[in-house]
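Below you will find the structure I want to go over with you.
Note that one protein chain is taken out, while the other chains of the complex remain in position.
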């Protein structure tokens, strides 16, 4: 069994920027040569999350509206009052969605559905350079 | 250390169908003979999720009402407008809840609480045959 730890660097636009990272993850799995195991995607930082959905323009719009509804951007959060960076909503969205997703693979293929993509959700209110860790444990 | 990857097939009724899959998972762990490690449950597809709660009729009802409140079924979503399958709400619920859950085990037992069950939440608006991957990494 082997462990491989790689990083993906991405420039994002914020509030939220929903980026389909499935192909980048598949490339890392392909390069590893591993056939069976689990792949964990983890975003470093407290204003972004990893989620999974059918990446098409309608759902990208729906997901943005869902986050706007559940955790509105316009509200004044205690975090903003203390820190003055006005991205309390970004932190809360990231905490609710979570920074980590584990996907099993077998015969060298991620066991995702055809319309099930892995998506980086950068909730910050400004462009960021993001670091996403892709870790494979397998054989 | 070993990796074992199994699939559970389930017929679900949709919108949402909350199915307690704990016993099926325990059976797979028992059959593996492995004593210590982690077990990942992953549902294939973009309109279902894996969650964990005390599986009793009151909470099943409460969970349904929670999803109805957070992401209503009746609303028109952009996904529906584009695709005409009217299950935008199913996709959004699945994305928020997430498709994957990792549970550690030790001495051959999942480290779940007594009232903590693993539940497949099928949010789709029609009956489906679902594939749930159970992957064990352990010794």
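Going in written order, the chains are labelled A and B, and every chain counts its residues from 1.
Convention: a residue touches a chain if its C-beta (ideal position, glycine included) is under 8 Å from a C-beta of that chain, and two chains touch if they have at least 3 such contacts.
All values derive from a computational prediction rather than experimental measurement.
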Determine which one of B:63, B:120 or B:133 touches the chain that has been left out.
B:63
Contact residues on chain B toward the hidden chain run 1, 36-38, 51-54, 56-59, 61-63, 65-66, 70, 96-98, 101-104, 106, 111-113, 115-117, 137-139
Name, in rising order, the residues on chain A that touch the hidden chain in the full complex.
1, 3, 5, 40, 42, 44-46, 70-71, 77-83, 88, 91-92, 94-96, 98-100, 102, 133, 135, 137
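Everything that follows uses one rule, which is that only the chains that are shown with their structure count from here on.
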Distance from chain B to chain A - Cα centre to Cα centre, in angstrom:
20
